[in-house]
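Missing here: one protein chain of the complex. Every other protein chain is in place.
On to chain A.
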Amino acid sequence: MDHDELLRIADAERAKAKPNEIRCCTSSGCRASGSADVLKQLKASVAANGLNDTLTAVGVGCPGLCSAGPVVMSHPDGGMFGKVTAEQAKGIVAALSGGATDAQRIDPNQPFFRKQFRVVRATAGQIDPERIESYIAVGGYEGLYQALQKRPDEIVTDVTASGLRGRGGAGYPTGLKWATVEKMPPGQKYVICNGDEGDPGAFMDRSVMEDAPHQVLEGMAIAAYAVGANQGFIYVRAEYPLAIERLQAAITQATKAGLLGANIFQTPFEFKVEIRIGAGAFVCGEETALIASVQGLRGTPRPRPPYPAESGLWDRPTLINNVETFATIPAISRNGAAWFAAIGTDRSKGTKIFSLTGKVKNAGLVEVPMGTTLRAVVEELGGGTADGKAVKAVQTGGPSGGCIPASLLDTPIDYESLGKIGSIMGSGGMIVMDDTDRMPEVARFFMEFCADESCGKCVPCRVGTVQLHGLLTKLVERKATRHDLDTLVELCQLVRDTSLCGLGQSAPNPVLSTIRYFAAEYEALLQPEEFARPPRASVIPLSVV
């Protein structure tokens, strides 16, 4: 493969395109609502009406509005239909030539679509994720070609200048991470893509892997070239079978096309990618635990330093980034660092994808520039709550994050602002709650999750989360006293300060943030002291531990 050949593939694919296209979402969400049948019927209708010369029906990635799935779009006129059934397929095809259809139309100009700014998801809903040609036709692998024309350290400088920060949650500067691995002495180095999206309520990484698997591979290849690695791994959770299938197909296609493997773009650069499938463990999202799991071990974290950048997979320097981080790289390589740095806020550059769910009218994926307010996302793009009730809180960052009350909805979304109000950006889950949601119950839900998912290696997390869950249960069951509430807060601080890895350190966040903003709900559950004897020592039976 050389650059001319890449351009030839793109030209051939564009020349092949018919004047009209009917696009049907084939991502997990719409699939669960029967989009595979819809696509089959669309194809059959196109053929039956003799429209094969002017119209094609194709499966595409997620256009974002999952709550209206299965979604069908017509191109280039921009028509959009939601909740499409297989029976309605015929009508939709007929509607293109002026016929009638009873399919429910979606307004493509509503704020949900209009107010997004898509960088990572730029091609979702437009290309067929299962064909490499479809990706190449929209400029795919051009970023890799351009990167290979530069020196590795120039790319690292570019990424640093772009201001990109890790999209997995912590927001560590990506350029700094790359520079650390790049500066390690030459020898075996690895690149790992963290696709173990375990945060309940978050699905943007699943979507990126399903909708743009080649974009993830391209980002990894650029990273590998920049840091001097020749082997990559994608760690995907087993709960995402479609993502695994599409990534595997993408790896095969890219290898066959000469975009992975040896002598990529006729340079000495060599890069292979393998998929590693997880087996259900939230803690494996933590980078050292993930590395253990890739090596076939129990996914338990280890203390850092040494950081994986110095000593990671099989004790070699290893670059670990999240799916969304890698998927951002091709656009930076194509458009330049300055272009990317111009998007977003001063300290949080670029865009971020959020999975907006819960009690919200428009549930789905939104990509907005950093610095957009929570209110804009929830009320304008999300359309408020589904049944018109008041928004009570927005939970961000999953079990590691916090609940933000409605009074703080004008907070801009960036790493620092969210941190200041006791929550985090996290991987981008955003769950809207209304008046019917009880915050102590939500806190207990997250603590149950953390207690269950604790790997058990360090005592504060293993024992602390169980005790915290016990105290929250006591509260929810109206058996707790003020003394218990004080113990709860004290223990939260202890677990946060003494746990080994991010799981334990952040597990108290949902509890502390709900106590901070919804104290009255906790107070209302408390019982007078005399009903709860004896206190402390036997508050929680030992058998629970």
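Just so it is clear, contacts are C-beta pairs under 8 Å (C-beta built on N, C-alpha and C of every residue); 3 or more make two chains touch, one makes a residue touch a chain; residues count from 1.
In this section, contacts and distances are computed from a predicted model.
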Item to complete: Mind telling me which option in "Aspartyl/glutamyl-tRNA(Asn/Gln) amidotransferase subunit B", "Heme exporter protein B", "4Fe-4S ferredoxin" or "NADP-reducing hydrogenase subunit HndA" is what UniProt lists for the chain we can't see?
Response: "NADP-reducing hydrogenase subunit HndA"
Practice prompt. Looking beyond the chains shown, say which of A:E5, A:E21 or A:E239 touches the absent one.
Written response: A:E239
Worksheet item: Among A:F81, A:F112 or A:F203, which residue is in contact with the omitted chain in the full complex?
Response: A:F203
Practice prompt. Determine which one of A:I277, A:V476, A:L494 or A:L526 touches the chain that has been left out.
Written response: A:I277
Worksheet entry | Positions on chain A where the hidden chain makes contact | 28-29, 31-33, 66-67, 69, 197-203, 206, 238-240, 276-282, 293-299, 355, 357-359, 363-365, 395, 398, 429, 431, 433, 437, 442, 445-446, 449, 453, 455
